[in-house]
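Missing here is one protein chain; the remaining ones are kept as they sit in the complex.
Letters are used for the chains, namely A, B, C, D and E, taken in the order the chains are written, and counting of residues starts over at 1 for each.
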Amino acid sequence: MIDHLVTFGEALGVVRGRELSRASTAELGTGGAEANVAMAAARSGTPATWLGRVGDDAFGRRVVRELRAEGVTVIARIDPLAPTGLLIKELHPGARTSVSYYRRGSAGSRLDLDDVAALPLTPTTLLHVTGITPALSPEAREATLTAVDRARALGATVSFDVNHRSRLWSAEEASPVHRDLAERADILITGLDEVGLLLPRWSGGSAADAVDALGAAGHHHVIVTAGGAGVAAAEDGERESAEAVPVEVVDTVGAGDAFVGGYLAGLLRGDPLAERLRRGAVLGAAACRHPGDWEGATDLAGVGDADGDPVIR
Amino acid sequence: MIDHLVTFGEALGVVRGRELSRASTAELGTGGAEANVAMAAARSGTPATWLGRVGDDAFGRRVVRELRAEGVTVIARIDPLAPTGLLIKELHPGARTSVSYYRRGSAGSRLDLDDVAALPLTPTTLLHVTGITPALSPEAREATLTAVDRARALGATVSFDVNHRSRLWSAEEASPVHRDLAERADILITGLDEVGLLLPRWSGGSAADAVDALGAAGHHHVIVTAGGAGVAAAEDGERESAEAVPVEVVDTVGAGDAFVGGYLAGLLRGDPLAERLRRGAVLGAAACRHPGDWEGATDLAGVGDADGDPVIR
Amino acid sequence: MIDHLVTFGEALGVVRGRELSRASTAELGTGGAEANVAMAAARSGTPATWLGRVGDDAFGRRVVRELRAEGVTVIARIDPLAPTGLLIKELHPGARTSVSYYRRGSAGSRLDLDDVAALPLTPTTLLHVTGITPALSPEAREATLTAVDRARALGATVSFDVNHRSRLWSAEEASPVHRDLAERADILITGLDEVGLLLPRWSGGSAADAVDALGAAGHHHVIVTAGGAGVAAAEDGERESAEAVPVEVVDTVGAGDAFVGGYLAGLLRGDPLAERLRRGAVLGAAACRHPGDWEGATDLAGVGDADGDPVIR
Amino acid sequence: MIDHLVTFGEALGVVRGRELSRASTAELGTGGAEANVAMAAARSGTPATWLGRVGDDAFGRRVVRELRAEGVTVIARIDPLAPTGLLIKELHPGARTSVSYYRRGSAGSRLDLDDVAALPLTPTTLLHVTGITPALSPEAREATLTAVDRARALGATVSFDVNHRSRLWSAEEASPVHRDLAERADILITGLDEVGLLLPRWSGGSAADAVDALGAAGHHHVIVTAGGAGVAAAEDGERESAEAVPVEVVDTVGAGDAFVGGYLAGLLRGDPLAERLRRGAVLGAAACRHPGDWEGATDLAGVGDADGDPVIR
Amino acid sequence: MIDHLVTFGEALGVVRGRELSRASTAELGTGGAEANVAMAAARSGTPATWLGRVGDDAFGRRVVRELRAEGVTVIARIDPLAPTGLLIKELHPGARTSVSYYRRGSAGSRLDLDDVAALPLTPTTLLHVTGITPALSPEAREATLTAVDRARALGATVSFDVNHRSRLWSAEEASPVHRDLAERADILITGLDEVGLLLPRWSGGSAADAVDALGAAGHHHVIVTAGGAGVAAAEDGERESAEAVPVEVVDTVGAGDAFVGGYLAGLLRGDPLAERLRRGAVLGAAACRHPGDWEGATDLAGVGDADGDPVIR
Partner (left out) sequence: MIDHLVTFGEALGVVRGRELSRASTAELGTGGAEANVAMAAARSGTPATWLGRVGDDAFGRRVVRELRAEGVTVIARIDPLAPTGLLIKELHPGARTSVSYYRRGSAGSRLDLDDVAALPLTPTTLLHVTGITPALSPEAREATLTAVDRARALGATVSFDVNHRSRLWSAEEASPVHRDLAERADILITGLDEVGLLLPRWSGGSAADAVDALGAAGHHHVIVTAGGAGVAAAEDGERESAEAVPVEVVDTVGAGDAFVGGYLAGLLRGDPLAERLRRGAVLGAAACRHPGDWEGATDLAGVGDADGDPVIR
C-alpha cells in the first residue's frame, strides 16, 4: 500500500511571454519537473510533499507559495547564498517556445545529503525522482542516489522519470546515471526519445515496442510517453496504452510532468493501469493549453471527457 | 501554553481598483477578517488554521489557494449551493476607499454546527473569533457561540475582536452579542470607536482610558486600537501602549486584522506585551501600504525598524 | 405602428476573465438580458428605453453609463440600500464559460410597482419583458405582470422572451409564470430547449416544429431560437427561418439577447420577417465573438455579409 | 430663467501615458473644452447638449459614447471625409504634461453653418462658446459668430470662455476675435494670463484686478481664473472670489473646463455667485487629480468639503 | 555592385488595438513603408539608411529609437513646427483592420530638397523610393523626383514600389507620377491591383501576366506581388515566382514592405532571383502574424522552412 507521494528537486521561477526583446512586460510563474508532478498529484487528491532549496528572494517565495497553494506540503531550505533558479520562456507564433535556463549555482542545484535527511520517507511512501536532479551538481547527484537507496532500504516504492536535459549534461555523461536510477526504481517512466539512453541497442520503434524492450531488460513497471502519439505501459505483465487527448496546444513544456502526476495519483488511489494512463493523458493535454508549466493542468474543462476543475480537497 | 491558532469565519473574494465605473480591468484578491488574521499570524511563524465554507467557484478556489500559499492550514467545506462572498473595493484619490459587500446568502454565511464540529481544538489552542461571523446568519451566530463554549470547556484560550459591521447589523442588534462574546473571551480586542458597544456608559476617551474602563468591567486582557492614534493594552494588570508606525497610506482596510495577527503570533511565541503591540503595529502599518486587505503585511521593508519580508518557515 | 422599444429588468455588473482563482486582474463590463436587448436595438437605430434599479455604487454607475453610451434612454432609480447585482464569468480554454450570480437582494431584484409606474408606455410602444425578472423576487414578479397588463390596456405591443434561469427558480415554479406571460404577449420568443416549459406535451423536435406547435397553441407571432442550429419563426401564418451565421466563438452568453434586439429593431423599422431573422442572426453571431455579454454585437465586421460597425445615429 | 446648456466645438480622441517613445501601451480617452464643460455640467445635474462633428472612426464613436455616458445629449454629424481630431498627452514625472494636437483638417474643425442650424436654441438656453472653435478654420469661425448672434436674437444667454490656444493661432490673429466674442457674450470667462488679449492696456495684476478692469470695460458678468491662485468674479456689481482647492495634482489639462461646467451648472440651478465659484473650484481641483481631461471631475471624494461622486440623475 | 540600401519617406507613430472606442488602453508602435523596408533589410544583414523628418515629440523619438534599435542608420531632421504623423489601426475579429491616418501637415510630409541633399548616395547605393512620398505634399514630390535623378546621375541603382494610397490622392493624380517614377527606376515593384496605374491598357490577369506586360513595356527588372496568391518577377529575361507562405494571419498591413526589404537584402547579398523572392515571401508572411506594421518580420520561427530569429549582426 502506498499512501503518500514524496518528491524533491529544483523548482524554478518562470518569466514568460511573447517578444521578450521588445515587450514592456512578461508574465511570472513557477516550474520545475518534480514540483509540477507534486502539484498535479495533489490537485488529483493525493497527499504530496515536495522538498528542495530556494533562495532568499522573490522567486523562492513564489515557488513556496505556489506549491502550498496547490495543496503540496513543502519542506524548503532557504539558501541565503544562492538565488532561486530561473527559466525564461519566449513564446513564438505557432505554439513554438524558446527556453533559457539560469540554474548554474542556483539554490536548487545545491541540494545535498542534509536535505535528503529531511525527506519524510516511510514504507508506504512513493518516492519520485527525475534525471534532472543528478545533472545539477555532484552534491545533487549524490543526494538523489542516497535518497533512492534510503527509500528502498525502508521498503518504499521508487519511481524514476528519465527527463534527460541535454543543456545540463551530455548523453554520454547522463546515460550511466539514468541506467543506474532506472535499475533501482520500481517504476520507470521515459520519453520514447530517451529510450536509447537506457537501452544501448535500442534501434527505435513505437512506444509499445519500447515498453516491450524495457520489459525484456528487466523493468516490471514501465511507462513510455510519446507526446502526440500517446503513451504505452506495462505493469507486471499487463499491457495498456492510451492515445493523446486532442487539445489546442499553446505550449507543451510541463505536459510530461502533468502526465506523471496524474498517473502516480491514480496509482495511489489504486486505479487500474488503463485508468491511470487516461488520467495522465487528460492532465498532460490540459497542461498544453496554457503558456505556464503546470497551470493548464488545473483546468480540465472540455479536455477529453473531463468536466471542469479537479476538486480542491 | 498555547501552541496553535485556530480561527473561522467568512473569507471573501475581492475585486478592487480605481474608477470601477469606467475602467476596463480591476485587480483580484481575497479578504475576510479571520482569514487575514490567520495569514498575518502564519507569516509571523505561528501554526495557524482557518476553517470556513466557500462556494464551488473561482473565488472559493482563490481563497483556499491564498490561505494555503501563506502557510495557513485550511479546513474548507465546499458549498455547492451558494457562491463565495465578494467584496468590491473602489479606491479614490487621496487614499479613500468605498466598499460594497456581496455576502447575503453566500457560502461563508452558511457556516453551521457541522463546521464547528470540525474545528481542531485542544487545550493548547488559541481560538480567535470576531463579531462579524455572528452577524452573517442565525446559524453562523449559533456556530460562533458554540465554538467559544467548546473551546472554553476544553481549557483552550479564546480571543474576540469586536469588528462591528454596521452594514450587516445595527448597533442595537449587535451590542448584546458583542458583550456576550467579550465576557466569554480570555482576550478582548476592540476598536476605540466600538467601546460603546461593550460599555453602555462609556462616554469617550483615549485608548488608554478605554483599556482602564474595560479592565474595570472585569476584562483581564484587553487591547484597544485607535488607528493612527496607536494602541493601548492591559494584561493581568500590566499596562502598555504603542504608537502607530508612520507609513504612506494606500488603504486602511485590513490593517486591524494584521495588527491582531501580529499580536496573537507574539502571544504564541511568548513575547512580552510591549513587543506584541509593537509587532502588531508594524504589521498593521505595513497592511496600509497596499490596496489589498492583507498583502501589505507580507512586506515589512522600511516599516518602523523592520527589515524586509517576514521569513517563510 | 410601433415607434419605440421599452424594456425593464435587472442590469448587472460583470467581472470576467480567465483563471480567476489565480489571475491578478479581471475585465469589467455590464450585462443583463433586457439591457443587452435595448443596446442591440439602439445600435440598430431604434429608440429604446431601459428602466431598472441600480445600487449607489460603481457598478450601478457603470450600468447607467454603458446604456447611455450605447444610445439607450435610461430611467434608473438609485437604491441606497442594496448593491447592483453582479455576474462573474470565468472563461476556460475551448470557449467554455462558468458563471456565478450575485443578485440575491440586489437593487435590481427590488424592482416594484413604483418603478413600473414610471414606464413611458404609449399605444405605439413595444414593451419587451423576459422570464428573468419574475424570478428575481415577488415584487419583481408583480411588477412584470402589471407592466404587461398596463401595456395591453393601452393597446401597446408586448414581446416576451422566456429566458428560463434554472439558478433562480425551478422549472416547476417558473413554468406557470412563463405560460401566463406567453399568453399575454403579442410576440413570443423562446429557446428550443425552453419549449417544454410552455407546452407540457412537447416531446422535442426542430425549431420549425416548435414554431408549429406554439402556433397550434394559439401564439400568432413566435420565434424559436436553436443556437448553432439557427432560428425559425412564424407571424400571422407566414413561416421563415434563418441559419446561424458562422463565426469563431469566444463566449455565447448574450447572443440570444443580441438576436432579440436585432429582431425587434427590424420590427420597428417595418422589415419583413426574413430580414428581421437575418439581422438578429448577424447580431447574435457577432455577440459570440467577444467575451462580454453585448460588446460583440457592436462590431459586425466580417459577420455574414455585414460590413463594419452599426452606425451611430 | 435658463433651463438648459448648449455648447458646440471640437471633441478629440486622447492618447495619453508616460514614456510614449518607449512604452508598449498608452491610455485612451476623450477631450475638447466644450465637451468637457458639457460633461461637468451634466454630472452636476444640468440638462446639457453638445453639438459637433466627428469622423467615421473609433475615436469619433468614443467621443459620442463618452458624452452620452455622462448624460450629455449629443448632436453629432458624422463626417466621412475627415478623421476625428486627436490629442496626444505625455505625462512626465512631477505632474508635467506635453501635448501634441492632430486637428488640422479634422472632422471637428469642419464645423459649419449647417451644423449651427441644428443647435437647439430657445430663449431659455445658455449657449456656451470658446475661443478655440474660431481658431479651427474659417468656417468654424463663421459658425461660432453666427451661433452667438442667433442665440442673442432669440434672447438666449451667451457665455464665452477665451481659451486662447497659441498653437492654433497667434495672439495677433486671435485678439480681435476674442474681443468681438467677449462683447457679444453675457458672461465672460477668461484666464488671468489671457486678459491682455481682451484689454490692450492691461499691465497685469490679480484676478480681482482683472475683474475690475473688465467691468470697467463694460462686462457685467465676468469670471477670471488664476489656477492655483484661485478665481475672482463679478456679476452686476457683486464681487466674489474663491481660493483654489488643494489637491495632489496629476495633470492640470481640463481643470478650467471643469470649473466652467460647475460654474454654469450653478447658474442654471440659481445658486448665488459665491456658491457657483466654490462648485467650480471643487470640480476644477478634482479634474487635476486624474491624467484624463475630464474624468477627475467625476470623483469629488475628499476634494474640499465635497463627499463622493456627483449623483447620476 | 551594390553595398548599401538608402531610403527616405515618412515614418509614423502607430496606435493600435481592439475596440478603440471603448478600450482603456491601446498598443503603441511605429510604421511607414520606407522605414519598414529599411528595418526588414537591416534585420536581414544589409547596411540600411533611412532619412526623414520627425516632429519634436514622443512619436518622433519613438520612430528614431525603433529604426536605430533594428540596426538602421537614421538621418532625421527634427521639425519643431509639425507633429510626427500618426496611424490609428483598429483590429476587428477575423483579422480585419481599419486604419485612420493623421499625416496632413505632419513633419514627415514636409520633406524637401534640403533633406534630399543629405542623402548619402554613392555609385554603389540602392536607393529605394515609394509612391507614397510624392503623395504627401508638393515639396515631397519634388524631393522624390530629385533624389531619383541624383541617384541615377551618380550611377546608383533605383528601386520603386508603387504603393498607391487612395486616401492621399486619386488614381488620376497618382498615375502619371507613378509612371514617371517607374520609368526612371531600375527595379519596379508593384501590387497586382496597382498594375492598371502603370499600364493604361492592362485588363487584368495573374502576377506572371503582369510581369510579362510590364516587361513588354520596357521594364527589365519587375516584381509583382499578389498577396495570398504569391509573387512573380522577371530580371533581365529570367522569370521566377514564389508562392505565399501559409501562416495564421493577424494583420496584413506592412507585409508588402517586409517582402520588399527581404527581396532587396537578397539583391545586395547577390542571391539569385528565386532565393530573393523566397526570402521576401518568408518575411512578408511573418509580418502578417503580428498586429504591428513590421514587428512580425523579426520572428521567423516556423514560417516556411525558416528557423528562428534573423540574426543580429
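Here is the rule we use: contacts are C-beta pairs under 8 Å (C-beta built on N, C-alpha and C of every residue); 3 or more make two chains touch, one makes a residue touch a chain.
Just so it is clear, the structure is predicted and the values come from calculations on it, not from any experiment.
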I'd like to know which visible chains would be in contact with the absent chain if the whole complex were considered. A, B, C, D, E
Which residue of E:18, E:68 or E:269 touches the chain not shown here: E:68
Out of A:43, A:65, A:110 or A:128, which touches the unshown chain? A:65
Just checking the interface: what residues of subunit B touch the absent partner chain? 247-248, 289-290, 295-296, 299, 301-302, 308
Interface with the undisplayed chain - residues on subunit C: 22-25
Residues belonging to subunit A that touch the chain removed from view: 15, 19-28, 55, 57-59, 61-62, 65, 83-84, 86, 88, 90, 98, 100-102, 104-105
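Operating definition for what follows: only the chains that are shown with their structure count from here on.
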Applying the touch definition from the top, give me the chains sitting in contact with each of subunit C and subunit D. A, B, E
Same or different: do the copies subunit D and subunit E touch each other through matching residue numbers, with over half of them shared? same
Averaging over Cα atoms per chain, report the distance between subunit B and subunit C in Å. 43
Two or more other chains in contact with one residue: find those residues in subunit D. 22-25, 61, 65
Which label fits the chain touch graph of this model best, line, ring, star, complete or other? complete
